[in-house]
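Apart from one protein chain that is not included, each protein chain of the complex appears where it belongs.
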Amino acid sequence: MSKIKVGVLGATGMVGQNYVRLLENHPWFEVSFVAASPSSAGKKYSEAVSGRWHMPVPVPDAVKGLVVEDASQVAKAVGKCAFVFSALEMDKQAVQNLECEYAAHDIAVVSNASAHRWTEDVPMLIPEINPDHLAAVETQRRNRGWQKGFIVVKPNCSLQSYLTPVYALMQAGYEVRRMILATMQAVSGAGYPGVASMDIVDNVIPFIGGEEEKSEKEPLKILGRIEGGKFVNDASLVISAHCNRVPVVDGHTACVSIEFGPKKPSKDEVLAVWRKFRAVPQELKLPLAPLQPIIYLDAANRPQPRKDRDNDKAMAVTIGRLRECPVFDLRFVGLSHNTVRGAAGGGILNAELLKAQGFLD
Amino acid sequence: MSKIKVGVLGATGMVGQNYVRLLENHPWFEVSFVAASPSSAGKKYSEAVSGRWHMPVPVPDAVKGLVVEDASQVAKAVGKCAFVFSALEMDKQAVQNLECEYAAHDIAVVSNASAHRWTEDVPMLIPEINPDHLAAVETQRRNRGWQKGFIVVKPNCSLQSYLTPVYALMQAGYEVRRMILATMQAVSGAGYPGVASMDIVDNVIPFIGGEEEKSEKEPLKILGRIEGGKFVNDASLVISAHCNRVPVVDGHTACVSIEFGPKKPSKDEVLAVWRKFRAVPQELKLPLAPLQPIIYLDAANRPQPRKDRDNDKAMAVTIGRLRECPVFDLRFVGLSHNTVRGAAGGGILNAELLKAQGFLD
Amino acid sequence: MSKIKVGVLGATGMVGQNYVRLLENHPWFEVSFVAASPSSAGKKYSEAVSGRWHMPVPVPDAVKGLVVEDASQVAKAVGKCAFVFSALEMDKQAVQNLECEYAAHDIAVVSNASAHRWTEDVPMLIPEINPDHLAAVETQRRNRGWQKGFIVVKPNCSLQSYLTPVYALMQAGYEVRRMILATMQAVSGAGYPGVASMDIVDNVIPFIGGEEEKSEKEPLKILGRIEGGKFVNDASLVISAHCNRVPVVDGHTACVSIEFGPKKPSKDEVLAVWRKFRAVPQELKLPLAPLQPIIYLDAANRPQPRKDRDNDKAMAVTIGRLRECPVFDLRFVGLSHNTVRGAAGGGILNAELLKAQGFLD
Partner (left out) sequence: MSKIKVGVLGATGMVGQNYVRLLENHPWFEVSFVAASPSSAGKKYSEAVSGRWHMPVPVPDAVKGLVVEDASQVAKAVGKCAFVFSALEMDKQAVQNLECEYAAHDIAVVSNASAHRWTEDVPMLIPEINPDHLAAVETQRRNRGWQKGFIVVKPNCSLQSYLTPVYALMQAGYEVRRMILATMQAVSGAGYPGVASMDIVDNVIPFIGGEEEKSEKEPLKILGRIEGGKFVNDASLVISAHCNRVPVVDGHTACVSIEFGPKKPSKDEVLAVWRKFRAVPQELKLPLAPLQPIIYLDAANRPQPRKDRDNDKAMAVTIGRLRECPVFDLRFVGLSHNTVRGAAGGGILNAELLKAQGFLD
């Protein structure tokens, strides 16, 4: 089987670089098109990222020589790739328009950008949680007159550390009513140059613009349902998120207190739910799917970002410290790799799901 | 007025060093006695701390030449000092016994150790909150047949970042019922050598042994009252604390969500309470008392440990980000300097209160 | 005596903020004029630095309300200040022109900028080393037709960690012929935002643009002499500097190997020279002069930036590890505080020297 040709929009930025890195040797996809801002357009990819390649491996040979295109010239992509990963960094309206334009040109868009997360016919996917939201793709095409194109997005990186474990409990029949959580987020989440070193060496920044709102609201759409072709948010859950930046390179950690509805699981029941949790990406054996989406560690002082972020190709959520909460019912610590599971890796898993379910044919 | 002679027990450890540093040039007290473990006994203080002096200033000249005594030989202290600061690092029972022995020798003990925090006639003091708990000193002397000696303790460093602001609200008539909070604590809190660098560079440790229990329970005694000569814990408040270690040298940060009783203040009312809050240490103009115990910063991304921990002689609590909590009522971020306000500085403030109220005459 | 009114050019940047901070309560000078780029002009200083004030103390009350002027409108400064500290961040030619314009308006310029370091009649000062270079001020006025104005500059921050100790040896009669050194420099040296956190957490950057050249060449002018009204570089010394950025907030450390001429001091002779070294700033008792310009520590593992950078008002050079060099003669480790001694503090010391010697009357 020949591989599906894919493009990367915003290919020279941090998320774009992660796409290029993670797609090297991918069994289904190969990067055939890279696009970025006009300032990079016309350069070879290796030149465009020279001096600002942040990956721990060299630029893949297969991408080095690709000429970077101007991402706003959509016609350049036609015929060069079946779909694109969007890591565009522009203002919201510009990203919305550009992603729609790609879709209108029969090029599916698997996006990391936040622009379309609240567009009413665009699904915000975590493949382990809401693969059924892909039903919105048909609605989207119908609404907009697109033939093959469509847009799917992934949520913010901060919520990956806790939403899958919470969803697993909901799915097992335990209503979760309220959550108060605090995140300790890695500097890579802010892109490059992102956080100034003067702000983070020997320091913590207890604020990340827009992050708390995303962490509180995006889960409600992901956990929601489709009614009459529209997304209806989950109305049973309320979240309070305190988001902090800490001197960690990669890996977002979250301390979470949860309150259940009347049916409250014991700690053993929670552990059993987490340990046996498997979902569609595991059933479909998607290449980048973690074998075990939720890894629970028994050691008293885990998970820790540097030691656990790379678990299972950096795609697993690692959990620990499940214990009673004096105020709510239970509390735990969750961790996920923000630039892999929470960004490019999550985008690739979305694309793998789309491919496996026939949306990219 | 000649200065009161004081001793430091555990003088060679990190907290002891901070006492020695902070007492240099103190207007009321002068260090005349230093004691530590038998391995340091007999050495000059400057030799005993050679190669492990962690303060950012040199060893004070007045202490350099003092001969370190064995802290367990209580008789050595008699006649050399009016009271001692205890920063003993031994097992709980040994600390309890030794501190009692000092008290029995007419030497008051102002302790940083946790050993006597739950002893039923020993007050656990934050001078801005419960100076009235000093009434227990008389009970203590009566119970134990001590003449001049007594023991007072200070609470754990972690709770200094949020308890004073919460108390200020309670004092203003707003009942606080529930709090869920997460701390990001500095490595200096673990003493020396303490946290291994392999555990904290590019990392977070979401666990500190015993810290969550202390953070949850000690406030209840501090906020409690004395009835029939015994401490009765506050029964109206429940706390859930998630305690984390982060790569910060000094300064504990806390993200706090609070639920009030039926009477709920507006944000403006909270700010007004905090800004005008002054307490006994301020009225008495104690030398190390912060002029303003609670400093509120308006900037969206403050407080930050490196930038705000030294506010007002490192004795103030700095607060920011007061905002609505989607789950409880309000939330904020608090910060205090753990080795000053939360340790030696807090101990000195306790001693200043004792002196001002006639307990050290 | 009323204080001399001074201005700060580039007052909103990192170096400018340090000037504002360090001049609070200065016995001789008071800030009466602040200027920056047009984007800050017209705002109150406290507004102009809001959200980007990086000092560990609040904005001084006396400066908060000053209206920031456009630094390029030189006439605004006339009558408002006797001299200015220049921390301008513009291209070299623009800084040169603007500093000359201030001087032409009878406003002396004490500059941190590198623009005029190699201008042939401008002295590059370290008050402990070459106060005699102030003779160039007269030449400068004559050359340029200035009445009261003039320009003096300070050298790059990196060389402060080793040049004074090396000069002390030269002054004691030991020729120093060759030096190979490696620096480990703090992130604050790059200003704000400066070094990206993604480049420095768990990392070292073995390159700082232009820094090695400055570290190798500027000492030659400082150690040089004036002949016929012109600076003649020292020709006896050759330096090789390897400059590195490390995850340290403040404090530049240097590892130095030195080769003497035929007359080689013993280690004891070197220590004696360093310990007794005092210079013009000490004789004049300049307010910010360190009492002892070179502090030697005996402990095997010192100096260390976090523990020693603040020695003597952060104005001393702290030295340690003097030992034989297998290749050259001796080697040692030097440390100085880059944003105080190496930047604003060094500038203020220059101004104090100028004042004490009658150049600012």
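Worth pointing out:
As written, the chains take the letters A, B and C, and residue 1 is the first residue of each chain.
The definition used in the following text is that a residue touches a chain if its C-beta (ideal position, glycine included) is under 8 Å from a C-beta of that chain, and two chains touch if they have at least 3 such contacts.
All values reported here derive from a predicted model rather than from experimental measurement.
Across the whole complex, the hidden chain's contacts among the shown chains comprise A, B, C.
Only one residue from C:Ala11, C:Val49 or C:Val333 touches the chain missing from this view: C:Val333.
When the omitted chain is restored, the residue from C:Met90, C:Ile205, C:Val280 or C:Leu322 that touches it is C:Ile205.
Residue B:Val201 is the one among B:Val67, B:Met90 or B:Val201 that touches the chain missing from this view.
Touch with the chain that is not drawn comes from one residue among C:Ile126, C:Ile239, C:Ile295 or C:Val317, which is C:Ile239. When the whole complex is considered, the residue among A:Val201, A:Ile294 or A:Ile348 that touches the unshown chain is A:Val201. In the full complex, chain A makes contact with the omitted chain through residues 50-51, 54, 56-57, 201-202, 249, 299-301, 306-307, 310-311. Residue positions on chain C in contact with the hidden chain: 178-182, 184, 199, 201-207, 209, 216, 238-240, 242, 244, 246-249, 253, 255, 257, 300-307, 320-321, 325-328, 331, 333, in rising order.
Annotation for chain B: contacts to the undisplayed chain at residues 14, 54, 187-188, 190, 192-202, 247-249.
Criterion: only the chains that are shown with their structure count from here on.
Farthest chain from chain C (centres taken as the mean of C-alpha atoms): A. Separation between the centroids of chain A and chain C, computed from CA atoms only, is 47 Å. Chain centres here are Cα means. That of chain B falls 40 Å from that of chain C. The mean-CA centres of chain A and chain B are about 43 angstrom from one another, to the nearest whole unit. Looking at chain C, one finds that residues 54, 201-202, 249 touch two or more other chains.
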